[in-house]
Each structure stands twice: as C-alpha cells, then as structure tokens.
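Note that one protein chain of the assembly has been removed; the remaining protein chains are unaltered in position.
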Amino acid sequence: MFASDNSSGIHPRVLEAIARANQGHAVSYGADEWTERAHALLRSLFGAGATPFLTFNGTGANVLGLSVVTPPYGSIVCTDCSHVATDECGAPERILGAKVSTVDGHLGKLSPDQVERFVSNIGVQHHNQPRVVSVTQPTELGTLYEVAELREIAAAAHAAGMRVHMDGARLANACAALDMEPRTLTADVGVDVLSFGLTKNGAMGAEAVIVFDAEIARDLAYQRKQQMQLASKMRFLAAQFVAMLEDDLWLRNAANANRMATRLADGIESIERVAGVYPVQANAVFAEVPHEMIASLQERHYFYVWEPDRPTVRWMASYDTTDAVVDDFVQAIREEGDAL
Amino acid sequence: MFASDNSSGIHPRVLEAIARANQGHAVSYGADEWTERAHALLRSLFGAGATPFLTFNGTGANVLGLSVVTPPYGSIVCTDCSHVATDECGAPERILGAKVSTVDGHLGKLSPDQVERFVSNIGVQHHNQPRVVSVTQPTELGTLYEVAELREIAAAAHAAGMRVHMDGARLANACAALDMEPRTLTADVGVDVLSFGLTKNGAMGAEAVIVFDAEIARDLAYQRKQQMQLASKMRFLAAQFVAMLEDDLWLRNAANANRMATRLADGIESIERVAGVYPVQANAVFAEVPHEMIASLQERHYFYVWEPDRPTVRWMASYDTTDAVVDDFVQAIREEGDAL
Amino acid sequence: MFASDNSSGIHPRVLEAIARANQGHAVSYGADEWTERAHALLRSLFGAGATPFLTFNGTGANVLGLSVVTPPYGSIVCTDCSHVATDECGAPERILGAKVSTVDGHLGKLSPDQVERFVSNIGVQHHNQPRVVSVTQPTELGTLYEVAELREIAAAAHAAGMRVHMDGARLANACAALDMEPRTLTADVGVDVLSFGLTKNGAMGAEAVIVFDAEIARDLAYQRKQQMQLASKMRFLAAQFVAMLEDDLWLRNAANANRMATRLADGIESIERVAGVYPVQANAVFAEVPHEMIASLQERHYFYVWEPDRPTVRWMASYDTTDAVVDDFVQAIREEGDAL
Partner (left out) sequence: MFASDNSSGIHPRVLEAIARANQGHAVSYGADEWTERAHALLRSLFGAGATPFLTFNGTGANVLGLSVVTPPYGSIVCTDCSHVATDECGAPERILGAKVSTVDGHLGKLSPDQVERFVSNIGVQHHNQPRVVSVTQPTELGTLYEVAELREIAAAAHAAGMRVHMDGARLANACAALDMEPRTLTADVGVDVLSFGLTKNGAMGAEAVIVFDAEIARDLAYQRKQQMQLASKMRFLAAQFVAMLEDDLWLRNAANANRMATRLADGIESIERVAGVYPVQANAVFAEVPHEMIASLQERHYFYVWEPDRPTVRWMASYDTTDAVVDDFVQAIREEGDAL
C-alpha cells in the first residue's frame, strides 16, 4: 500500500516498549518515569532549552504549538498546501480563532519575501496581525527546505516580530535525507516551536510539541488540557518516544522510507506516460499518470489521487516498505501502462 | 495505588488485540476492519440506531458529544462536581463557546426540578438557552443514578426541548453494579448522546461518543476532525474496543473494581476516626480521615486528597486491584490511625 | 417607567453634541478630533496612564476588557448575579473561551476570601487558571462596594497573580453616591481594566474600556476590531462622551437617579406588605411585593419582576426620573396594596 505512511502499523520495538511500560500502576497525566525518560531523550535531541509536550496526533500538535505563538487576532502564514491550511478541517481557526493566511508555495515551500509582504498589515487594526510563519519540513509535496532557506525565512519572520512554527510530522525523513541533527533543522535555524511526529514513522500514535523558548512554554500545559490533548495514561505515549529515539530507530525508519521513495522514483523513470512531478527528496513520490490506469493500479497497491484534474497521484513510502514491494509496484505501473 | 483507575495499565488482552491488529498496512482514519468490528460490537451493545465515533480521551469524547447538542448560545446543565465543569480546564467553553451551568448536586446527582428551573431562560435573549443536561453515571462521587431517576431527568429535559448527554467514562462500573445492559441505562432512559469510556477500565486509551439519533450524528465526523480527535491509525483504538467488548471483559473488569471498592469500604468501617462519606455504589470510596495520617498513608499506597478542608480523600479501585492490595491498604489505614 | 435606566432616552445635551459633531467629513475609525477630545477627558478623569477604547455597548465593553486579562484557559471570578455571568448570553465564554466562575454574592458583592479560594487551582493543569476577578460597582443589586472592600479584593487578586476588572456600566452612580473621583474607585484601589458606561446615564449608546496598564492596552485595538466593537463614525460615540464628561453632566445625571431611588425607597417604607430587600445605595430599589398587585401596578408604571418566587421586583430610577413620577408611583403602590 502506498496510500500514506500512516497506513503502516506499529514497529515491533514500539509495541515492546508499550508492553514494558505496562507494569503495575503509574501516576497519570505525565508524572511517571517513562514520560521523564521521553522528555530527557527529546531534550538530548533538541537541546537543553527544549520543552516537550506529548500529544495524541499531528493536528493536535500543530494547533497546540500554534496556540502559544499567535493570539486570535493574529494570522498564521503558510503555503496553500500545508496541512494546517488544508487537512485539519479548520481546527486552527476554530481552536485559536486566528486566520490561516496562505501563500502560493513553490515546490511546496514559501520564501522570505512572501513573509515580508505581510509586514504592511502590522499596526493596521482592520487586518489580522501576522504573528507566526508555519513551515512544513519536509513539505506536503515531499520536498525539503535547505538549512539556508529556513534560516532566511526565520530571519524575515523574526525581523517582523513573528514567530516560526515547523510542522515536523515527518521531520525524521528530513533529518535522514539531509543527514542532519534535528536541532540543526529547528532551533539552530530559528524555529520557535515544533510539531514533532512519530506516528507516520512507526509509532502507534505519538506526537510532541517542542518549544524552544521557555517563556512560550510557561502555560502550555493548560492549553494542552483545554485542547483535549492530555493523555491520562501518558506513559504509553512516552514509551513510544523512548523506543523510537533510543538507538536511532526513528532515523533508520525514516531512512528506509526515503530510500524506498527514491527506488520507486527511479523505477518509474523509464515508464512512458508516467512522469514524476516534484523532486523526490523525502518519502513521497508525486506522479502524473494516465487517468485510465488509476483504478486498476489502486487495486494492486492502494494509493490516493492528489489532484483529479491532470491527474496527479501520490505514492508514499513507509518505514516498513520493502524493495520487493516497490519493485512489484513499479512492475504493476509498467504493466498497467502497457495495457492501455 | 488508589489514586485513580487511570493509574492502572493495559489489560493483557487489550495489548494482545493491539498486537493482532498490527498486521501490515490498513487504510487510515477508520476505514479498516477493526473499526468496522468495533462499531458492530458497539451497535450490538447500544442498539442498531446507535452511531459510534471513537476518540482519544474522555475530555475529547465529552466535548465532541456535547458539540452536537448545543449551539454556542446554549447552556450545558450539570452538577458542580461533574467532570465537564471542573476537570477539563474549560474545554467545553473554549471549544463550544457554550456556558456550563452548574447546580448543586445531591450525592453528586442532579434532579429533574433543577432542570426545570432553567425553563424560565427559554426565549429570553439575554440568557444562554438551556439545550442539554449532562449527567455522569456513575457520578464523580461514586454514586449511581437509578433508572427511574435518569428517566425523570430525561423527561424533564426533553419536555424543555433539551437533549441529554451522559458522561459514561465509567459506565461499565454502573452496568456491572446495577447488573443492567448499557442500552437500558442510556438509550432506553432517554440519553441522546453518550461518552463511553474504556481507558479507566483496562484500555490503553480509547473512548467513544455514541449517538442515539441519526440526525445528530450527521456531521459529527467533521466535528471530530476539527476537534483534533480523529486518530490516523484508528485500528489500534478500535482493537481496544474489540478486546474489551468481546466476551464481556469490560463488565468483568468493572465488576472487580466495584467489588474492591466495597471490600475497602467494608474494611474501614470499624476503623475509628475514619468515616466513609458517600454510599459506595461503584468503584470509588470517599472518606474523611485525620489530616495527620494522610502523608504517611500516601507513601504506602498513593491516593488523592479530594477536599483539603475536612479533609476528604478519594480511593479509587481499579480493574486490576486485588483482595490482597485492598487488605494491605485497610491494614495500613488502621495502623496509621492507631499511630496518631 | 421604572423598568431600567436604559429605558430612558438621550439627554438633550448629548444630542446637541452629536449634532455639533456632524460637520462635514471626518476620518473614520477614531482618527478624528472628537475622539481625541473624548480620550483627553477620560484621561483627565482616570489619570494620565489610562488608555480608553470606545465601544458600542456594555456587553462589548465587558468582553473586550476581559479579553486582555484572561487567556482561554483562564477563569473569570465574579458573583452569581453579575452581568457577565447572567445577562450576556454567554458572550464571555464564546468570545474568550474562558470560564466564568461564579461565587455566591453577599448583597451582590464578593469578598477577598472568595478570591483566595481559587488559589488552589493555580498550577493544576486540569483546572481553569484564575486570572481575573470581575466586580460590578454599583452591583446588580444596587449596592456599593466601599473603597476598603475594593482594595482588599484587588490585593487578594494581585497576590494570586490575577487582574481586576470592574464592570462600571453604572460607575457614575457609585461616584455620585460616594462623592468620590472615578479614579479613586478604580485605578487607586487596584482596578486594572474598567468598563465605563454612559448609556444608562443619558447617552444614546456609548461605553468605554479604560485600561490602567499600558502593557495590557498594547493590542486592544485589534481585539476591538475583531470583537466587532469598532465604530466607523467614531466621532458620534466620542461626542457623547464629550457632552457627558464636560461640565460633570454624568455626575449630575447619576446623582438625580440615586436621589429618586432613595425617594422611592423612603416612600414605600410605610406601605404594608411591601418591603425593601437590599440597602438602596445607588439607583435601584428591590422590593418584595404581593404577587396579586404586580400586573396592575406594571400597567401604571412598567417594571420587571426580578425573582418570580418570593416575588421580588426591581425598580430602577433614571437620570430623568422626577419627584412627581416617583410620588405618583408610591401612590400607585399604596393604592394597589390597599386594593388587595
């Protein structure tokens, strides 16, 4: 299945960790040893100044993270394909009251000058005040921001008095692809608050908001509870973090997904009438394919149509995707194409 | 530990079900076989007209359930000790915009005449319009509504054009204690929407909104997503429901917790200076104890102080509480009392 | 009519000022000379550190003022009869997301120890964080806080890290009754943000939020616009302030209303079966009257039944209530009583 990396299941070591954490009673809501251990691992990854808050899912992490960097009269600047703009059923607007202000992305990415264009709204009482830029790394189109790009966006944002949020639901794939420490791609380039996801990368369901400024983190615990993202049996979210972060499982998983996407992209290169759309830099392959082959191909390996018009499809590789499955899929694409 | 039933871990059969559901890929967000099976089991419990929506946690289930029975200008009538009023950091107000209107509970319960008093607000534009009564069964004080009481409250609510929500985070304990079908305590008495919890009863983290009126259920999927309660790897929430509901594990677990609470209540009856506060009808024991013994007793078996003034403590029994642990705790209470 | 002080019309001098402001074009949204003059008058009344924001109505002023002193996870502590709790159809909850936490008032007033009881919620993530105490001066029951009472409440609030909001929809009546400067009853006792009303006192419709801390005021302009309280033709709100504040019209109006309430209270003292309920300290008289006389008395001079049970009625005097009208009303009460 190439539908989504969240179609995958739980990595065996994550399930083992959950089982190990299942010993007797533990104080609920995060005052337990597993949460302490998870927090310590996150601080060692992201820096001693990082404050983590575990959440249930990615939308929850995004909204919670944004809630501490924008007031209701603020606007959240992001590209028109970002998850917070298109795939959260308006959770940011409802929960925060703020405006999601989208700009056209180039290969899914926004640029510093697009941030600067919002400066003219500052101080004008009729307009939402730009307060945060939200970037997605890797983007929803499977492309990557380079470090210099992120640094320039953050500089433009900070110069305008804005904060920087990163949707890192797949940050692992970026770290693996760029061979960079997570801190290098976040705190070091000027990210103020991060959504860090493990669910798509082998966890059962575990995400975190990482805050890089203690002042921002002060009241986040209340926000998490009020936003319905506080787990009572927190140790089982924490155990997933421990399993994934100890021994770099999160990076190995992501590296495999990236490799499989590249293998798939390479495999289809020679297939006529099928063409890649964006550079394959993480674990997503977007391709234009003849409309007639979609249904039968989906029956062999399920995936989603991204844009019905051209049409464009999205094929996501996962932490557990194998060479054999990719090769079979490439073969299927070739056969379905030939059959037209 | 008698701190809370959510201090307990995962029942082994629940963990096994999660492991069994962990086979290959599955379409995310609920279009999978486990979710289908969980829904079928819930419909068999609550009636063919019941529509279930799985959520992450109890606050999420309560707010989501209430969101389809009150507009922002509505009020949610409940007792002053109910979870939606005191323990959700204002999630109902923030997410729904509605007012939580509390009345003094008697043994944690509200009465039909307290509902009727809100009728005078109907049609007055300055006042929140009473739209839903929220009852908790068993109550936060460990007491139970009888069927006749629920029926009268629902009748009063419906007569006033209001809906009835039940916070059933511990509904299993009520069903076990009263030896009644869940349908008898919900749909049959006039409940319109239910929060049905498993987390405190042996699950890792799995709750559901059950809607008994198809009209109400129509747009609930969007509400769930926007309220950040839609799990991507839904099958693992669903598997918990399957394990708990198949073969009545949920009832056996709850029955054990109830028995242990009664055993504890019986055990302390003869201890001087320690006195039960409310009738023990489910799995909670509230007791007044001398202030001086609390700290040392907490070191032996942890629990929470409920009201610091008198002081009153809360002792929660859990699905995995054993006779031996209860007896040891009773012994500890006796010793700490004697040591004063 | 003794229904409400907002049943009264516009004082002739207010209407004259609106007419005077109606000269040619003026830049909209507050950048005009009348607004500048109104702001200057408000600063001269409330101190140079006071920042005013004009609004349309009292609910708008209350919610806007509260919006800068509580986050969504905060709670607003006030008495159960305060306007923000009972008469704004839940606007605070909807617009702010915060909880309105009511305490039983004594003669409509709250006490410092009622504030202190919320301290135990501080730092507990499950509970709304107490962030602001809202007092009403005079209260909804026509009683007055003394300066010392206000100072103690503010001290308790500030000690707990809370702010103090005053609903001063009738502050003029308090100033007139106590013969005190508005600053003495607000900034000097520790009020952080004030709703200052003129509508009930002779204006057509003009209220203001007065902020006593520049830090709080920083982003209030955006809040006002987003909360739909920014008037385009602001000069006509401002002109009402100018007319009322120049030459102390606001105090003379309020003094008359207070005198008429006292005259009414004195007049009914000797009437059998009619009894005053609260001390008459401003412009409201509450009385218990026989149920049988209410309808016929309302036909002669309209008023509202406050509590149907006992029953209790409310008689409000206004800036334009005359001796003759009060005396006629007293006579009517006597006659209706005799007729029973």
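All chains are identified by letter, namely A, B and C, in their written order; residue positions are counted from 1 within each chain.
Just so it is clear, a contact is a pair of C-beta atoms (placed from the backbone, for glycine too) under 8 Å apart; a residue touches a chain by one contact, two chains touch by 3 or more.
Predicted model, so just to flag it, every value in this text is computed and none were measured.
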item	value
Residue touching the undisplayed chain, where the options are B:Lys225, B:Arg259 or B:Arg334	B:Lys225
Touching the absent chain when the full complex is considered, from A:Asn128, A:Ser195 or A:Gln281	A:Asn128
Per the touch definition above, residue among C:His158, C:Lys225 or C:Arg259 touching the missing chain	C:Lys225
Touching residue (missing chain; options B:Thr35, B:Thr102 or B:Gln129)	B:Gln129
Chain not shown: contacting residue from A:His25, A:Lys99 or A:Arg314	A:Lys99
Those residues of subunit B which, in the complete complex, touch the missing chain	29, 71-73, 97, 125-126, 128-129, 219, 221-226, 230
Residue ranges of subunit A at the interface with the undisplayed chain	72-73, 75, 86-90, 93-94, 97-100, 120, 125-128, 308
Residues belonging to subunit C that touch the chain removed from view	1, 3-4, 6-10, 15, 18-19, 21-28, 56-60, 63, 88-91, 94-95, 199-200, 204-205, 222, 225-233, 236, 302, 318
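Basically, only the chains that are shown with their structure count from here on.
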item	value
Chain of greatest Cα-centre distance to subunit C	A
Same or different residue numbers at the subunit A/subunit C copy interface, by half rule	same
Distance between the centres, which are taken as Cα means, of subunit C and subunit B, whole angstrom	41
Centroid spacing, where centroids are CA-atom means, of subunit A and subunit B in whole angstrom	33
Averaged-CA centre spacing for the pair subunit C and subunit A, given as whole angstrom	50
Multi-partner residues of subunit C (at least 2 other chains)	72-73, 97, 125-126, 128
